[in-house]
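Omission of a single protein chain aside, the complex is shown with its protein chains in their original locations.
For chain A:
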Amino acid sequence: MTLAPNEHLPDQDRPPDVEPPPRVRRARAMPPWWFALPALVLFAFVVLVPSIRGVYYAFTDWDGLDPSFSFVGLDNFADMVRDPDAVQAIRHTLLIAVSITVIQNALGLLLALGVNSAIKSRNLLRVFLFAPAVITPIVTAYLWRNLLSPDGAVNSLLGAVGLDGWRQDWLGSPQVALWSVVGVIVWQFAGYSMVIFLAGLQSVPKEVHEAAAIDGAGPVRRFWSVTRPLLAPALTINLMLSIIGGIKLFDQVYALTGGGPGHATDTISTLIYKDAFTLGEFGYSIALAVVLTIIVAVVSAGQYLVLSRNERAAS
């Protein structure tokens, strides 16, 4: 027979029924803050200080080269509002970010549900579907640039199966190019979302599903009432990652279309690059970067608040 820790002691020998001393408990729960000091110093030195110093240039007319430049206040931000390229780039960025977030996660969830079933080749399928996510984005972008060229494999395939009318100048037509970029990114990262959803799905206890099935719940009902609430944390992670990635999008766009034709696929990031390195407008470009940072911070904070409330409601 096992005894609870103090059960065998006479009453008078029991320690008083109080909490352990707070100092000791807190020490166990959280290591002293100065443990993080070396990392904090390094972070401050390499990331924080340069970033804050960099922000200063957003209020100057620095060209990236000339040591003499002047403080121009909010001029760069005012120019941005008047700059049709910047306004258009912000619109594209938000459109791309939202489309990617929706399509990539919907597809990722479907794939996860698929490969979570008991089919024989599911492990092989998981590997195949996840494979694009481990390739460097720039490589996949160059690959797709060739596949999507007017004489490329995609158009040849469409021709071969009799869908001549669907053939497009995928990257050269302003109406289509933006969606081609979205398509390539979804192709690459749907597998990534899938893996996170898969981890969520596998944490759903079988017994709960079985109990629901015995109670007469069909597959749709089981997904909605049992699986979905338990997937909430995976959904939060996926949505956060894809919206932040979508807003910051640079390399795939730059390699696929260079922001073109014209400015039809420019995002804030490609515009930052062009303004800084092609036009030598560093001050303006850093102002754009500051705006990008603010957009990322606001969108991800808002999203986090909404999603974590949903998560609590679901659990």
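Annotations for the structure displayed:
The rule we apply is simple: contacts are C-beta pairs under 8 Å (C-beta built on N, C-alpha and C of every residue); 3 or more make two chains touch, one makes a residue touch a chain; residues count from 1.
In this text, contacts and distances are computed from a predicted model.
Only one of "Sulfurtransferase TusA family protein", "Electron transfer flavoprotein subunit beta", "Flagellar basal-body rod protein FlgC" or "Extracellular solute-binding protein" fits the UniProt record of the hidden chain, and that name is "Extracellular solute-binding protein". Of the listed positions A:Asp61, A:Asp75 or A:Asp169, the one in contact with the omitted chain in the full complex is A:Asp169. One of A:Leu110, A:Leu279, A:Val298 or A:Ala314 touches the chain omitted from the figure, and that residue is A:Leu279. Of the candidate positions A:Val115, A:Leu129, A:Ala264 or A:Leu307, contact with the unshown chain belongs to A:Ala264.
Touching the omitted chain from chain A are residues 64-68, 145, 148-151, 169-174, 257-264, 274, 277-280.
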